[in-house]
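What follows is a short report on a single structure.
One protein chain is absent from this view; the other protein chains keep their places.
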């Protein structure tokens, strides 16, 4: 989806406002939203579906709400869409429908262990042999999918060079929509700033971005 | 400027809401803003500067305010920037500084005559011979100027064909910033939908857009 | 894929997609702000209230899609006029007495059984005022401006117009000072109609290209 979240290259948002001694959370609700989202991730839906739920926010709501409100909106959206909660339950905090969690709640030690261990998104490399090698010239495809993608608009159609082969990773474009993981190679692709932004960019500057193989074609 | 106004190709704004039997103006203030803007156009600044003043609105304000509020914001911005009014005058409606209009207010008949006659933006063709002819292949340059431009992001870097030579017109990129009219040829350029939007676009569909010569290069 | 927006809870504010959904408080604040601006501009000699009124009245009463409809009807009944209209629209439109601001450089594009045209201005909301009047809110909305260039068939479907794959869709983005009007197809069953009757069939939306001209059912 060509959404408001795809911000790269816009120049209209004014100065970058910084906060001195910023706390990790600004309010108790942020702290709870962070933890609830993390605890239900993978149970309610995939990380990719969660990102896409944020992307589906109304653009004005997206721009006027803060980061953890994005998370809150996305978590509520997915819970509702999967029928795990009702709008009435969210409004009242009172549960009318049977308990639906597919697993019992994680105890603290188990969650801490997950945090420490992580949830890798790479997969065995034998599923698909990488088509490209470092130094290969590629063009980011000019794709405009209706759904989720991690191919931002500003690199589409641009010519770059494979800088590194990162391995084989879950493909977000399918995984966000219940289409399965369909793992494929991910590359670090290097674009010259002038290729992306024209002659006003600095001559030697570069941008590196990680792109799935299906986002790329031979140059 | 790569601003929020450059909307072409975004797909996140939901359905198109229509109003049955829509009035020309929804409220008296819209009617006055429309007329005040038209009456001061060319006196306060150029149409191009006015468009750029709208483009400089805060993105959220731009998306949450209606069309004539855009006009109102831009008119106020230009009046303030040119020192023709003060913020206090706008807040109070009471004038503290001397009258500054460079000409006396137009009487109704004179304004009606301007409406009927128009204010052409074309200029004598002898200033610059068109570089391109119908049928020529061109590429829209990948320009990302800081200021005003009428080259939208979605055609930058794309290959099209000159469909028609429209004549010689005032160049907005300079005229919006006090850089003079610098007239140059304007072309109707035809792009295949798939060139712009990739394989998911309909094969035979096309987009025509009017581009100034400095936006184009030989393909 | 679910293309709906996410779960609601939007902050209070006007719906940016419609012009008529300001709250009374917002309208009141805007009225006051605009009155102050007018007082300042009048006091400084930039504008006179009588001229403001005269100008706005023109677009409320004299200048609107009824003008474009006359142009379309003339083109339907007069092949030579149609030829002139498609070759030099500004001059042909002036023959009927229309022209002026935001119509100084007109282009008319013709719908046929194999080509459908639709007009937009993605960067602001340019529109051919002398023949269509001031644009409707939807034409100025982010939803229309953003999507009609990338998904014209989907947008037209929302307007109730389903085009077969065999029809070529041409989108015209009014990025310069040219202004575009669509010459719709003359509908079947109108052979005996007068030019005035034909003009009465022609809608604003058909001249933007988001609708076809239909013979109204009460005439059939």
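General observations
Just so it is clear, A, B and C label the chains in written order, and each chain counts residues from 1 on its own.
Keep this in mind: a residue touches a chain if its C-beta (ideal position, glycine included) is under 8 Å from a C-beta of that chain, and two chains touch if they have at least 3 such contacts.
Given the structure is predicted, the values throughout are model-derived calculations rather than measurements.
Only one of the listed residues, B:76, B:89 or B:210, touches the absent chain: B:76. Residue positions on subunit A in contact with the hidden chain: 5-19, 22, 24-36, 38-40, 43-44, 51, 54, 63-69, 72, 75-76, 84-85, 89-95, 99-101, 104-108, 110-112, 114-122, 150-152, 154, 166-167, 169-170, 186, 188, 193, 196-197, 201-202, 204-212, in rising order.
By definition in this document, only the chains that are shown with their structure count from here on.
Taking the CA centroid of subunit A as reference, the farthest chain centroid is that of C.
Subunit B has its Cα centroid 35 Å from the Cα centroid of subunit A. Note: centroid distance subunit B to subunit C, computed from Cα atoms, is 17 Å. Looking at subunit A, residues 2, 56, 58-60, 64, 144, 146 sit in touch with two or more other chains. For subunit C, residues touching at least two other chains, in rising order: 5, 13, 16, 142, 150.
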